[in-house]
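Moving on, here comes subunit A:
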Amino acid sequence: MANLVDIRDLKVEVKTDSGRRMDIIRGVSLQVAEGEIVALIGESGSGKTTIALSLMGHTRAGCRISGGSVMLAGEDIGAMSERQRAKLRGTQVSYVPQSAAAAFNPAHTIMEQVIEVVRIHGLMPVDEAKKKAVALFRALSLPNPETIGDRYPHQVSGGQLQRLSAAMALIGGPKLVIFDEPTTALDVTTQIEVLRAFKSVMKSGGMAGVYVSHDLAVVAQIADRIVVLKGGEVLEEGETESLLTHPQHPYTRQLLAAFEPAAYVPPPVVDMPIKRPLLEVTDVVAGYGTPQANGLPLMVAVKSVRFSLDAGRNLGIIGESGCGKSTLARVIAGLLPPVSGSIIFDGKELAAHGRHRLREELRKMQIIFQFADTALNPAKSISDILGRPLTFYHGLKGAGREARINQLLDMVHLPQTVKHRRPSELSGGQKQRINLARALAAEPKLILCDEITSALDTVVAAAVVDLLKELQRELSLSYIFISHDLSTVRSICDEVMVMYKGENVEITDPSRLGGEGSHPYSRLLYASVPKLQVGWLDGLDADAEMAAALAGR
Partner candidate 1 sequence: RAGQALAATPVKGGNMKAAGFSASTADTLDPAKASLSTDYVRCCAFYNRLTFIDKSGVPQMELAESIESADAKVWTVKLRKGVTFHSGKTLTSADVIYSLKRHLDPAVGSKVNALAKQMTGFKAVDDLTVEITLANPNADLPTILGMHHFMILADGTTDFTKANGTGAFVCEVFEPGVRSIATRNKNYWKGEGAHLDSFEFFAIADDTARVNAVISGDVQLGAAVNPRATRLAESQPNVKLSKTTSGNYTNLNMRLDMSPGDKAGFIEGVKYLLNREMIQKSALRGLAEVANDQPVSPANFYYNAELKPKAFDPDKAKSLFQKAGLLGQSIPVVASDAANSSIDMAMILQQAGEKIGMKFDVQRVPSDGYWSNYWLKAPMHFGNINPRPTPDILFSLLYASDAPWNESQFKSEKFDKMLHEARGMLDQGKRKEIYGDMQAMIANEAGTAIPVWLSNVDVISSKLQGLEANPLGGMMGYAFAEYVWLEA
Partner candidate 2 sequence: MTSRVLPLVLGRIGLAVVTLTIVSFAVFVATALLPGDVAQILLGQSATPEAVAGLRTAMHLDEPALFRFLRWIAGLFTGDFGMSYANNMPVGQLIGARLLNSLKLAGVTALLSVPVALTLGILAAIWRGSLFDRLVTVMTIAVISVPEFMVATSAVLLFAVYLKWLPALSLANEVQSFGQLLKVFAMPVITLSFVISAQMIRMTRAAVVETLSTPYVEMALLKGASPARLVLKHALPNAIGPIANAVALSLSYLLGGVIIVETIFNYPGVAKLMVDAVATRDLPLIQSCAIIFCAGYLVLITIADVISILSNPRLR
């Protein structure tokens, strides 16, 4: 079989303001055969997205292909004119972006954007394209496939958008599809559906794929071959089965080892004489939109949630996409005043609105936003972003402040060089860690972590989790840990709260999650967590109970 993709000794460099050049990809070679799916995994910031984009002859602003060649179906993409490349894009090779939400134009309907490739290249009549799109929607198990295309991007959920962007990539019938972390934003139950849809569409179309991910278990389900990257270089490459079972490179072993994190050991209670509730949330109801006649908002996102968290302990919150996890965090943080209910923090009832809370109260409770890129001011450098809470809460200035910033960057495993960058010059996972560092800078008692490890590879995620644990030991911190990643939740939380459609279905011990006594929905969630074994996904179909549970949703 001829190689569809042949990357030889690819180098990508960035040019800094001072005119210095720096390689972010240092001589990567990579082949993809026709119909083959190759996974790129590796550390966050290792250059996965950069390589994926180079396959289309594209680099982000500030970057440049500085060496090597990228051959696609026997043609050198790097040597082509922009016009020639445009001809290939969408027809020969297409792209499913890392952030689907940002990749849709808010001003056009989804259908318009899905069939745009067809229009641009004049592949088929528009009516036919629409029919094909609907068929793809159906294949990707999207709800209301006939009409979903008439909606605008903001009118569908994040998980749906991710699938729609896959439809957008597939419609032109390309030979190669590049998926850049397509399931990162999805909860496990949705992830299963999407993975299945990808697999079947690609198989039936005989397409080749490059699948970028940090998640070994997902990759195991979908890829024929895995390429492991780190620091812009290929460390190891091999058939999925053999690589998972017989990893050669120490880093690969590390990645695999980090997959099954150590079970959580609660900190010794010796230095905590009395069990004192740090946070008590009572009957909180909150939502969005104008209040209705009954006093409730138009769209109620959180319905009567109640829990309490002791100092030095952690609460995990899980649930499907859109069930109100982030909303709850926003209510606690004082960003969204609840309709009713009370929040007692550190023994005092907090004002509903963050504006009315004291600076000390605000400092003691920090929130890390789910969307890492919108939570960082694009106009400021990382050192400004991290320095501000230091100055604001602790009055740090000058060298002291610099030293503390360096310390914080170390804590989240980032090099000190990122200090002078702006958020747009960081990879997805790097931004997430900056958010974490900013929260740590305040030296809080409670951190509300909304999906802080979702874009991280297992090694870094494990390190971050270790860091959180360590800090907890030292500073007797508490966390509320919102995540779709059950294994991470299990590794850090004392208790897990399962939410479903705005309601708290149960609060249990994480080890009992999915066990016999728990809520059926919790069991479904648990069962949907991918296993690190080839063929787990295909095996699911045989699992009658699971199939029934999924169909019933």
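FYI, a residue touches a chain if its C-beta (ideal position, glycine included) is under 8 Å from a C-beta of that chain, and two chains touch if they have at least 3 such contacts; residues count from 1.
How were these picked? Simply put, all candidates are chains of the complex that A comes from, given by their letters.
In this text the structure is predicted, and so the values were computed from the model without any measurement.
Of the candidates listed (1 or 2), only one touches subunit A in this complex, namely 2. Across the complex, subunit A meets candidate 2 through its residues 53, 56, 58, 60-61, 83, 85-91, 94-95, 97, 99, 102-108, 116-117, 120-121, 152, 154-155, 168.
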